[in-house]
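Here it is, the structure, as structure tokens.
In this view, the complex is presented without one of its protein chains, the others remaining in place.
By written order: A and B. Residues from 1 in each chain.
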Amino acid sequence: MPDTLSPQAFHILLALADRKPVHGYAIIQEVRRRTDGEISLTASTLYAAIKRMLDAGLIAETPATGETGGAPRRCYRITNAGLRLARADAERLARLVAFARDKRLLARRA
Amino acid sequence: MPRPWWVSAIARLYPREYRERLGDDLVDAMLACVARERRGGVWPLLTGVRLLVDALTTFLPGTVRSAPSTGDSLMQSLIADLRHAIRMLRRAPLFSVLIVATLALAIGANTAIFSVVDAVLLRSLPYAQPERLVTIYEGIGSTMTAGFSAPDLMAFRDRVRSYDGLAAFRNAEFELSGVDQPERIHVARISASLMDVLGVAPALGRAFTNAEDTGGQLVAILSNGFWQRKFGADPSIVGRSVSLDRRSYTVVGVMPAGFRFPSPGPQLNNVPADVYVPISFTRIELNGFGMMYNNSVIGRLHAGVTAEHADAEARTIATRIFDEVYPAGLRENGFPQLIATVTRMQEDIVGNVRRLLVVLLAAVGVLLLIACADIACLMLTRAAARAREMAIRTALGAGRAPVMRLVLVETGLLAALGGAAGLGLAWTLQRLFLTSISESVPRAEAATLDGRVVVFTALASIGAALVCGLLPAFESSRRQSSGMLKESGRASTASARERRIFGVLVATQFACAVVLLASGALLVRSFARLMATDPGFRGDRVIAASTSLPATGYPTAASIRSFYATLLERLGAVPGVTAAGAATDLPLTVRERRAFTVEHPPAGVDGSGTIANDWVTGHYFEALGARIIRGRALAPSDSQTSEAVVVINETLARQYFHGDEPVNRRVAWGGARNHGPWMRVVGVIGDIKQAGLAKPTEPQTWQPWAQVPDAAVANNPTGIFRSLQLVVRSSVPPTSLVPAIRAEVRRLDPALPITGVQTLEEVVGASAASQRFNATLLGAFAGVALLLAALGIGGVLAISVSRRTQEIGIRLALGARAGDVLGMVVRQGMTLVLGGLAIGLPAAYASTRVLRSLLFDVTAHDPVSFVAATAVLCAVALAACAAPALRASRVDPITALRND
Partner (left out) sequence: MNAPIPAHWFQILLSLADEDRHGLRIMNDVLERTNGQMKLWPGMLYRNLAKLAVDGLVVEIETPAGAESGGGRPRFYRITPAGRRACAAEAVRMAGFVEAARRKRLLKA
């Protein structure tokens, strides 16, 4: 098993990490906002990534809530497996940040 | 820190300013890497490879920033994949061993045959500048290509300008005397210029001089093998003497090992010699116009002269020779026009076997394809079991590429192991192959497993890896969720796609198999037809043996006649012998052709031509079991003093006498206006095959050996009248008579060897040897192909049945009978087979055309063979479908439905 998530995967999982179902478009927006445009997913890239993560069991589809007509939009939520992976990666990042603080590159947290 | 040599060596790959700046730190860093990797369980050798790659890729642009955030490089990923692949394969040992073994066999067979193809067809001849070597043939009329007669050769040599050098050679058999067991050895009479033309030199001693070429001196050069066998590689052999045909020859040289000349392959003079003697044409030979066209001629073209130019020149010169040099008598007699042709020597040697070898290589390549399809099915099946692991990799990585890479690395590892094992196997297979063909396939003895062959094996392994692995790689990296997360019992779009892929693979296998089967069937049928051809004699219970009386022991015709007369009389008296006779040629060979003419031919028939002739003595026809159609056979009463008689064969009667009664008509040697004494036809014999079973019978006559003039018997330069083939018919198993025959010969002359002892059945079998070989080999390939394809379809159906257990259970529960389920599975399988046939039969139809030159009496599209091949294929396929179908029909519906 490979050890780390790609940046794309990590941010998608992060966008779903609070366990609320999210639409695809909302994922794109949140990821773009959080990374200051560094990771800007197109719809096709996103849906390819989503399909792979569905296969891997990292996320799952949920029925959309509160439809008002028009085409049904797909919502996704994170699974336990996905949470575990995302958490592990986030912990790795947190350790790096702690190192940076120790070396006085960053100010200590209040 | 201890510093292994290879670490320093890799450090030296860095540019000098690096090494100067970094000093020991570089080496220490590398050692630290080795230690670090070893802690992680990686062998130092592997780490060394990575360090090497690291050193080399350091200087490539783009390696600095291109790494993804995890710091992976392509090399690191590949090595990680390789370790993962090794782990995976060790976890499934049966699977791995099966695949490696299959690949080893298939790749090994390919390598073995390629090594022969390489040695025979691709490598140039082992002579200096071999592309400039050509063979020159003479032709009489338009039908026969023969060697040069001695006077023609002299005239040719004086007139041509295209050659640096010309040389002639001719096979002969000499008696090796002065040893415990006298034997006959193969000898080549060669021009002194032969060594120069070929660009070779003796390993010991010297070549012949021009003086020896014409002077008739008794000098000899030994082949390396003969020198080792008979003289124990004695280094002081030069100057010693060897007794050939009871004359003492002085050894002047020994050829190097590996020199094998004449080469098998050409139609004439194609027996490798043990000893070489000067060609030394006798006066009779040099004046023999219009006869004895039996010398092979090779030449080295001037630099820049093409074979086509030399060929045009040769044709012109041949006409000039005929007009200027040939005796007027011959020309006016309607002697056919003289032609000369030039062929590249390599083409002359290997041209006849090229087709066969290429066909074999193609067939074994098709086998590899079928085997790879089997392996691809196996890997696809395993991929399904590992779908989840693959899916996670795909999600976490950058896409499909890492998964595809992993599958390809796995397949590559299997293929590499299979290829390496195959290379080892190829050595054995090559030996096997060579023992069965090296007699008849020229240059085959030079086949080795050298660099080129290893490269071929590597390419074959890579090709196999791609064919086996690309499809599973694609499939693994695109796993659909529905196919994987749902239960295995229910069909879905994913498994429908999978079924399609399996179907395509199996259909391809059967398409390939039918091509091989059709080819094999054609060759088998061809061989059967050949063996069923009536040779014109009854070959059961007949022994043949070859004798040759050397001039030294038998200088006069009287001594020769006395020997054979006594021998045949004594052989006739041996218990168990029903008839004994002798002839200058056995059936299925003919060496002597002559101009011939008929007295008062029927209207509109050209009464002259060239026909085959044989001289016989004793009760030859009776011993042979030939059919007498009209008149009588020759008998001992046809002696030197009685009337000159001949018997003819049916073909001659038909061609030259049409419907008329041939008996009592007169014929003669020579042309219509200038012929020898008349001879009376006393009988017509049923056709006996001359040039092998496959060729049509030529018109032929038989003359009494007793009626050959004494001078010819004693002095004919080819020795044809003092070398008779014994033919003995027995009432007991013929091999039991061999000791008696040998004993009688020994009684008359203890020093005389007797060779070629075989039954006539064996003679017939030998003439069909190549057809038998083709049929056996291609039939074996076809059988293996069918087996592999049967395994493929059996396996695929078994998987399909196990996946559809639930569906089958439902059907059975709903009232379907076991027979219906059986039929469903069989139909599924046979549909694939029919699909394969739909592609394969047209492909076979198109491709069997290449076999045409290998077939006898069978067209390339022979319907019987195609139907037989299809029938066998369908039968085997049905049998292969049977096991999974039976299993399906026995599914217990209750258990099946419960396993949801």
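Everything that follows uses one rule, which is that a residue touches a chain if its C-beta (ideal position, glycine included) is under 8 Å from a C-beta of that chain, and two chains touch if they have at least 3 such contacts.
Since the model is a prediction, treat every value here as computed from it, not as a measurement.
**Q** Among A:14, A:27 or A:49, which residue is in contact with the omitted chain in the full complex?
**A** A:14
**Q** Which is it among B:26, B:369, B:543 or B:626 that touches the chain not included here?
**A** Result: among the candidates, B:26 touches the missing chain.
**Q** Tell me where the left-out chain touches chain B, residue by residue.
**A** Touching the chain left out of view, chain B contributes residues 1, 14, 18, 21-26, 28-30, 32-33, 36-37, 40, 50-51, 54-58, 63-65, 67-71, 73, 76.
**Q** Could you list which residues of chain A touch the chain missing from the display?
**A** Those residues of chain A that touch the unshown chain are 3-4, 10-11, 14, 17-18, 34-36, 38, 83, 86-87, 90-91, 93-94, 96-97, 99-101, 103-106.
As a working rule, only the chains that are shown with their structure count from here on.
**Q** Distance from the CA centroid of chain A to that of chain B, rounded to the nearest Å?
**A** Measuring from centre to centre gives 66 Å for this pair.
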